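Only a single protein chain was left out; the remaining protein chains are all shown in position.
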Amino acid sequence: MAHTSTAAATANATVSTLRDVLVIEDDPVVSRLVEHLLTRRGFAVHVAADGLHAQSLLKTLPRPAVIVMDVMLPYVGGFELITEIRQTSGWERVPVIMLTSKSQERDVLRAFDAGVNDYVVKPFRPEEFVARVRRLADARD
Amino acid sequence: MSLQLVTAAGIVIGLLYLVVVLQIFFARLRNRIRTKRQLGLERTWLPILVADTTAIPESLPPLRQRDLIPFLTLWNQLQESFTGEITGHLNEVARRIGADVQARRMLDQRSLRRRLLAVSTLGHLGDRGDRDSWAALVRLTSDKDGLLSLAAARALTRIDATAAMPVILPPLSERDDWSRNYALAMLTDLGVDVVSRPLTDAALHFPIERAPRLLQYFNVAHLADAMPVVRTLIARTSNVECLAACLRLFADVDDLDTVRDYLHHPSWQVRVQAVNVLARLGREEDYAFLQPLLCDSEWWVRYRTAKALCSLPGVEMSRIRDLSQKHRDAFARDMLVHVLAEAGA
Partner (left out) sequence: MNVVTVANIFGWAALAYLVGINAVYLVLNVVSFVVLRRHKQRGTLGPLSTRFSSLEVPVSLLIPAYNEEHTVVATVRSLLQLNYSHFEIVVINDGSSDRTLNRLKEAFDLQVFPEVVRRRLATEPIRAVYRSPIYPELKVIDKHNGGKADALNAGINTAQYPLYCALDADGVLRPDSLQSITRPFLDDPLTVAAGGIIRIANGCDVVNGWLVRTGLPRRPLPMLQVVEYCRAFLFGRLGWNPVNGLLVISGAFGVFHKETVIEAGGYRRNTIGEDMELVVRLHRFLGGAGRPYRIVFAPEPVCWTEAPESIGALRTQRIRWQRGLCESLWLNRQLLFSRRGGWAGWVAFPFALLFECLSPVVEALGWVYFGAGFLAGFVGWGFALAFLIVNIGFGTLLSVSSLLLDEISYHTYPRFRQILALLVAATVENLGYRQMTAYWRLVGLVHWIAGTKAHWGDMKRTAEWSSPLPSPQASTTNRT
């Protein structure tokens, strides 16, 4: 299920004091951790627990600064989602950072070929992960 | 039949019915309370556990007995999700609030959940000085529960990898109830350097019927250690499972002579593995060696042979197509047509 966690209102799509991050992750433990890590750094985190909800969020959410996603997702796979994201108007250049347990070289290559901007393997270093997200969000601005 | 007795029975059943219905609502209530408590626990502890500095605040919130299991569950989830300096920080916090002592105590309790948590916690704490826990974990590797014993093995490898290898290799070679995924992840995390020698030595010196189970982990071993063992085992054994497991590992062109001998082994499981090796490593001259197997009695051997023929270097598709039309044996022709269609030719 999708939910939002932030104190400030982010309903207004055009102006936002916080930067939005869309997290697409089906493991609730990981999504809560990522939410915690990013919220305390001033991001507004929206979570989708599966591919279908991610698809619906593509329509309703304002364009986020960064997308964090796994590749193994229920209902709609990660790579298919990336293609859809790149085809959604306004979202073509949103940076995507992949956070996944798939660590083999061919998985990484496939992800970069599909257009992700960064790749982090689980288990991960929390502060390094946050730094990578910030780097992508800052570059976007 | 006495009316009073029956009425009494009816009332009892009616009361039980009410009890059960109430229990349903209590169960939902309990669940809601538990979820709320879990969220509260996370709100309290996540900022401390996932702190951006390694400094631990002077006073930590107390850990209530009823929060012990949720806390340890969260703590272990963090340990599994994160790597790097933060794991040391997590250990410090755990020691400060006495979670390590609690974990040791939980090792002997009856609940499977508690024992699993205890085992996992001790593994992450990685305290080499704790000889008592080490001994307890060693004992648990022979527990009849497959998951608990494997989790204990993993914990041992996290505490002291080198000392753990001789302890975990015997059950690894004997037990059927150890999940291969989990065991492979455990060995891969240790790294090839730690695993290679002990694993290959064990495969060589343990009784031969145990070798196949160890052979399936051989890709976590250096080739230089693994291949001599494989060559020795294959020469020594006639056990079909062992032969097939050995053949799966051949990766060196120099071994092709040995492999070719097994193309005519009485067991089809062995023959098909030999064919697979030739599919991977074969040369053009293996065309002649493989061709007779197109008439093999076993479907799988014929199938793999046809595929192998298509993948041999220096063999043109036209040659295979030709064979598919002219071969004397109908089974062979059909199989070649099938495989050619799969290859899209």
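Each chain gets a letter, A and B, in the order it is written, and its residues are counted from 1.
By our rule, a residue touches a chain if its C-beta (ideal position, glycine included) is under 8 Å from a C-beta of that chain, and two chains touch if they have at least 3 such contacts.
Since the structure is predicted, the reported quantities are computational estimates derived from the model, not experimental observations.
Novice: Could you tell me which of A:42, A:77 or A:90 touches the chain that is not displayed?
Specialist: Going through A:42, A:77 or A:90 one by one, A:77 is the residue touching the chain not shown.
Novice: Where the complex has a chain not shown, which of B:63, B:161, B:184 or B:281 is the residue touching it?
Specialist: Of these options, the touching residue for the absent chain is B:184.
Novice: Decide which residue listed in B:77, B:267 or B:291 touches the omitted chain of the complex.
Specialist: Missing-chain contact among the listed residues: B:77.
Novice: Touching the hidden chain in the full complex, which residues of chain B are there? Just list them.
Specialist: 1-3, 5-7, 9-10, 13-14, 16-17, 20-21, 23-25, 27-28, 31, 73, 76-77, 80, 111-113, 116-117, 120, 146-147, 151, 176-177, 179-182, 184-185, 188, 299, 303, 331, 334-335, 337-338, 341, 344
Novice: Mind listing the chain A residues that contact the chain we can't see here?
Specialist: 29, 52, 55-56, 59, 72, 74-77, 84, 101-103
Operating definition for what follows: only the chains that are shown with their structure count from here on.
Novice: On a C-alpha centroid basis, what's the spacing between chain A and chain B, in Å?
Specialist: The mean C-alpha positions of chain A and chain B differ by 30 Å.
Novice: Please output the residues of chain A touching chain B within their complex, sorted ascending.
Specialist: Residue positions touching the partner: 29-30, 32-33, 36-37, 40, 122-128.
Novice: Which residues of chain B touch chain A once you look at their complex with the stated criterion?
Specialist: Residues 42, 46-47, 50, 52, 77-78, 80-86.
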